[in-house]
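Note that this complex is displayed minus one protein chain, with the remaining chains in position.
Chains here go by letter, A, B and C, matching the order in which they are written, and residues are numbered from 1 within each.
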C-alpha cells in the first residue's frame, strides 16, 4: 500500500457523500483523466450554507479520500467558511499525505471552490475565472 | 589454496632434493627476489650424467614444486637429456599449473639450464650467455 | 483472509530448495572466494558450480557468465560497458521504446557523453518489428539493445529475427532477458545475441544477484572497478550465497521449465479469458499469444490502478499497475503509452503476474473479487458516469 494514514484509508474504504446531485446549485470539475485524476463536486446551497455536497472521483486512493473528506468538511459550512478549506487544511485533516500525493489535496479543494464559483456565478455574482490545471502530458 | 594439482601439492609439501651442493660442478640462479621468486640449482656431473641435483627456492607454492620436480626429473639424465626439460614438459609433468603460475615452470627449467651452462663453461666449452629475466619492478 | 500473490513480475518468492542451497553459505561456508585457504576454496568452488548451472540454462560457456548484483546492474554494465568499448567505431545506439529504465536511463546518460539514441517503436501488442530495427541502424550504430520479453505486458520479442538484422550491421546486440530467463527457454546461440542480462529474483532465485552473459571475444569496459573478481570484469567480493542461490534456481528452472510453462499458461489463460468476459470495457494488453506464460495484463477503463490495487489488497490479492499514481514519478507506464494506449486508459492498467506458487483457485478468487471492485470504483467515477450518460443518450 502507499504510505497512507489511517484516516486516509478510512475515507478511501468508506468514502462519504459519493454521488451526483441532479439539481445541484453548483458543479465544479477539476483534474484531467489524462493525468490520472479528476473530481467532480456537486453542491446544494441553502441560506448561504452548503446543505449538501456530493462528488465523483477518478483517481488514486488519496484522490478518493481527499474528495470524501472535503465533502464531509464542507457540508453545513457557510460559503465563506467553505472557502477556507485549503489544500493544507485538507492534508492536515487527513493526518498527512505522502509527498507525491499532495497534489490530490489541491484538486479536492479546487474542485469544491469551482463548484462554489459556479453557484455564485449562477447567482449573478462576478467570479474571476480560475486557471484550470494544465495537462502536462500533451 | 591456489588451484594446484595433486602432484604440485605433493611436491610442495614434500619437496625432493632441497639443499646445496658444497662442491657443485655447476650452479644456476634464476629469478629475482624483487619479483617474488628466485631459484638456485646445484648440479653434480659424472660421466656426462647429472648424478646429483639440489636446489634452493624462494617463492610461491608452484615455484617450490617446480624446483622439486625439475630436480627429480634431472637426476640421472645425461646433459643432452636434461636440456630437454623445457617449461612445458615441467608443467605437464606436474599435471598442469594455473595460468598465472606458468612463469614458475620457466624459472625452473631456466635455472637448471644455467647450472648446466655453468658446468660446461667450467669444462672450457663456449656457452652463449643467456638473457637473465628482467626485473620489471624497477 | 486468503492471500494470493500475483506480483511475480516485481519479484518471485524464493523456492525452499533455493533457500536450502544458500544456507550453508550463510553459515559455516562464509569464505571469500579470493582467499587462499579452505574457506576460500569452498566458496570459490560453489561460485564456479553456480556459474556452470547458469551457463547450462543459457546454453553458454561458464567463462562467459559474469555475476552481478541485479538485473539493473547487468543492464547498466552491458549498455555502458559495450557502448564505451565500441565508441571509437561510432556513437549511435538503437533500443526499443519499451525497454526497462535500467536500459533507457543508461543510454540517456551516454547521451551526455555524445552518444545518440534511436528508439524503435512497437506495435499495439508491444512487438518490435525487425524491419524497424533495420531501418534504425546506421553506419555508426555500435549497440542495439532490445529486451527478450517485457515484464509489464508480457510480450516476447522475435530476438532471433532481430539478431539476423543486427548482425548484418556489425553492431553489438544486447538483450535484456531479465523477464525471460528461467521463465521461457532462452538459448544464447539460438537468439544470436552478443550479450544478455538476467536476474535471480525473476525466477525464484534470490534478490541481489544477476548475471551478464557476454559472448567470448566481445569487449566490454568494466562498470564496477576495483578488485580482480569475475576475471577482472566485475569487482567486489562475490555474493556467494546469492550466487549459489542463482545457480540452484537456474538448475530448477531448466529441469521444471516445461511443466511450469504448462501450469502457468493454463491458469493465465483462465484469467485472460475470464476477466474481460466478466468486466465490460476491459482488455488484455500485450501480445495475445507471444507472451510470457505467467503474464496477464489488462486495462480496465474509467477507473485508476492504485485504487484497484488497494481494494484488491484489502481482500488479500497482490497485483501491480502501470498507472501514474502507482509510480513514484507519477507517470503512466511508458510501455503502455508506446503501445498507443491513451493516458486515461493506461491509468487503469492492472497486471497480474503469476508464479509457480499460484493455483487455479487463486485465479478463480481474482475473478470473483475483482468485478465488484471495478463496479464500486466505477460507481464513483465521473468518467464512467459521463460514458453511461452518453451511452443512454445514444440509445
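Criterion: contacts are C-beta pairs under 8 Å (C-beta built on N, C-alpha and C of every residue); 3 or more make two chains touch, one makes a residue touch a chain.
Computed from a predicted structure; not experimentally measured.
Enquirer: Sort by label and list the shown chains the missing chain touches.
Expert: Looking at the complete complex, the unshown chain comes into contact with A, B, C.
Enquirer: Among C:170, C:226, C:340 or C:372, which residue is in contact with the omitted chain in the full complex?
Expert: Touches the omitted chain: C:226.
Enquirer: Among C:237, C:259, C:277 or C:379, which residue is in touch with the absent chain?
Expert: Residue touching the absent chain, from the options given: C:237.
Enquirer: Thinking of the whole complex, not just what is shown, which of B:33, B:76 or B:95 touches the missing chain?
Expert: B:33
Enquirer: On subunit C, where is the contact patch with the chain that was removed from view?
Expert: Touch with the absent chain occurs at residues 3, 5, 7, 10-14, 16, 19, 22, 26-28, 30-32, 34-40, 69-73, 75-76, 100-103, 105-106, 108-109, 199, 201, 206-209, 223-228, 232, 235-242, 306, 309-310, 312-313, 317-321, 326-329.
Enquirer: On subunit A, where is the contact patch with the chain that was removed from view?
Expert: 1-2
Enquirer: List the subunit B residues touching the unshown chain?
Expert: Subunit B touches the missing chain through residues 1-2, 12-13, 15, 18, 20, 29, 33-40, 56-64, 100, 137.
We adopt the following convention: only the chains that are shown with their structure count from here on.
Enquirer: Determine the centre-to-centre distance between subunit A and subunit C, using the mean Cα coordinates as centres, and give it in whole Å.
Expert: Inter-chain centre distance comes to 39 Å.
Enquirer: Report the inter-centroid distance (CA atoms only) between subunit B and subunit C in whole Å.
Expert: Here subunit B and subunit C have centroids separated by 56 Å.
Enquirer: Counting in whole Å, what is the centre-to-centre distance of subunit A and subunit B, each centre being its mean C-alpha position?
Expert: That pair's centroid distance is 90 Å.
Enquirer: Where does subunit A touch two or more other chains at once, residue-wise?
Expert: In subunit A, nothing touches at least two other chains.
Enquirer: Of all the residues in subunit C, which ones touch at least 2 other chains?
Expert: none
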